[in-house]
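These notes concern the structure reproduced below.
For this view, one protein chain was removed and the others were kept in their places.
Labels A and B are assigned to the chains in the order they are written; within every chain, residues are numbered from 1.
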Amino acid sequence: MTIPAKLAWPALAVVALLLVLAPVDLTGIGIPYPGLKRYGTYIMTLWLVTAIAAMGVNLIVGYAGLETLAQAAFLGIGAYTTALMVKAGLPFGLAFAASGAAAFVVGIALGFPALRVRKHYLAFVTLAFSVLAWLVFRNEQWLTGGVMGLPDISRPSLFGISLRRHVNFYWFVLAITAALTFVLWWIVRSPWGRAFMALRENPIRAESLGIDVRLYTLLAFAIGSAYGGMAGSLYAPLVEFIDPNPFALGPSLLFMLMVVVGGVGRFAGPFVGAAVAVLLPEWLRFAEGFYLLIYAALVMAMMAFCPTGILGLVERLLAPRRRTQADPKASLLGEAKP
Amino acid sequence: MADFLQLIIAGLATGAIYALAAIGFTLLWQTSQTINFAQGEFVMLPAFFALIAMTWFGLPFAVAVIVAIATAVLLLGLVFKLVVVQPLIKQGVLPLVISTIALSVLLKEGAKDVYSAEAQPFPTLFPDVTLSVAGVSVSLAQIGVLVVAFGTIVALQWFLGATRTGRQMQATAQNPTVARILGVAVERMILYTFLINAALAAMASILISPIYLAKFSNGESLGLAAFVAAIVGGFNQVRGAIVGGLLIGVVDNLAAAYVSTSYRQAVPLILLVLIILFRPQGLLGRAEERAV
Partner (left out) sequence: MTAVLEVRDVAKSFGGVHAVQGVSFDVHEGEILGIIGPNGSGKSTLFNCILGQLTPTRGEVRVDGKSVTGLRPSELNRLGISRTFQLLQVFPQLTVRENLILAGQEHQGSRLGRLFGARDAGLGAAADRMIAFFRLGHLAQESAGGLSYGQQKLLDAAMAFMAGPRLVLLDEPAGGVNLTMLASLKERLQAINSETRATFVVIEHNMEFVMSLCSRIIVLAEGKIIAEGTPDAVRRDPLVIEAYLGH
């Protein structure tokens, strides 16, 4: 990134502080900032939850060079798992772990047959899975409530403090997001991350260097999907009511777009992309139903003029005098003909 | 037994339509490595072109159909190739995948916002007469769909196999580099496949819309049927797409009759998973060396 390494930690600390203080009224200590209202806090929480799922997509798409069209379905697996377990009186912590684990296992089960054949098959298998999962969410009324959904999903409490208030729940989600971000950062910079990038850049050479391409591909997909499951686990108590709609194929496609809009293969990309995806409908209120239309057109324009996403664009604008060269990232997003 | 035969015939009719969409999808993939995630919307949209021609401009149905096909070839063929695919193809696969996904959203929302969110009845090209042959009642519309769809497929096969341009297109599909060395105008051939894809999608649209009504959200299931048909058939070949399309059509119709309606949509998808598990090269495909 463009920030010098020496400034990275202070910059991160400032961002963290701003995020923690976002919903707090600071006028009492002489800062003219009234804090976010109830709805603003809800939107911020939704942004974090979306970013967690998008981080998973970024691992799959940006680092490992695969395509997934089922992240919303994994979100659904997590959301329904958590809703059902919490309603059955089980602790949230257990439900959260089960949600991540369920998505991980389903990810393995989907990826194994698909990746045996050809990289693009994962896109089609996940596409099919999206529709299948949505059918199950909609049709299995005894379990999921069908189109009526599951209402009254209670928010957990932590060390005796109820997270019912929006602000408390926001801080809780913020802490989990921070932890999950750290974990992903660790994975990406570990030898595993290097192997993921190797299989994106040159799978044949990677295989010849002892890297089990099939296994690492599967791991990247399963870990990325688990992030979807964990995001779903936070989504259910956030909205307190779930029905099948947010977990359909359409939202899965939007996750793909979001990650690329932010900057695919860049660590902060999912946060930027999720911000756009969550905030754009708010900004484009005046356009009512047209916002998806505008969003889709913007994405297409972005692909044509700046396929490296908003972060790539920012980098380009910050370093305008660097001699213009073919963007090395762009060619690597491609792959050999199968 | 008579019911079963009826279902098979109805299935072949819708299957032939799926095959049209799947052939176009396969052709695009072969000649330009374009996976068109908006293929379903390409089949959804031309019906709206025809509806617009009829309701806004008062054209008769037959003329509207021709206008719809021409508009589709222009917008979903030429403009799609020049404006969406051309600038992205050198950027690698992912930007193009993303762009066609965005395009699918754009077309879907566009049809909804510009025309209507409601399902629109769509006139049929064929008279609504039901014939009874040996106890099996067959609607003339189904026969008509079968005849037109198969006629289109046969014409396309003839064009690809018997004309100079068609053979050049096949050469381009098999190996663009070699084709270029042999003096084939590869770029022009690729453009032709885009035009043909749009025309096939428009045909499919005109044929399927009387059955399923014209609705902005139809692209999802139509696209899925086309993808599944292409993969089941063998992904890389036109013949495979035909067989795959017909199979999906029949399976779809049998599922609607014998499986619960709520899971009807799942049956072709399960077929896809089975194929990928047990015959990943597709029904007509040849096994390949492993990629890695």
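Simple rule for what comes next: a contact is a pair of C-beta atoms (placed from the backbone, for glycine too) under 8 Å apart; a residue touches a chain by one contact, two chains touch by 3 or more.
This one's a predicted model, so the numbers in the text were calculated from it and none came from an experiment.
Chemist: Using the touch definition up top, pick the residue from A:I211, A:L249 or A:V278 that touches the left-out chain.
Modeler: Residue touching the chain left out of view: A:I211.
Chemist: Looking at A:P32, A:G89 or A:P191, which makes contact with the chain not pictured?
Modeler: A:P191
Chemist: For the chain that got dropped from the picture, name the residues of chain A it touches.
Modeler: 187, 189-192, 194-195, 197-198, 201-202, 204-213, 328-329, 332
By our rule, only the chains that are shown with their structure count from here on.
Chemist: Starting from the mean Cα coordinates of chain A and chain B, work out the distance between those two points in Å.
Modeler: That pair's centroid distance is 32 Å.
Chemist: Name, in rising order, each residue of chain B that touches chain A in their complex.
Modeler: Within the complex, chain B contacts chain A at residues 33, 35, 37, 84, 87-88, 91-99, 101-106, 109-110, 112-113, 220, 224, 227-228, 231, 262-263, 265-266, 269-270, 272-273, 276-277, 280, 291-292.
Chemist: In the complex formed with chain B, which residues of chain A make contact?
Modeler: Those residues of chain A that touch chain B are 61, 65, 67, 113-114, 116-121, 123-125, 127-129, 131-132, 135, 138-139, 203-204, 207, 213-214, 249-250, 253-254, 256-257, 260, 264, 289-290, 292-293, 295-297, 299-300, 303-304, 307, 330-335, 337-338.
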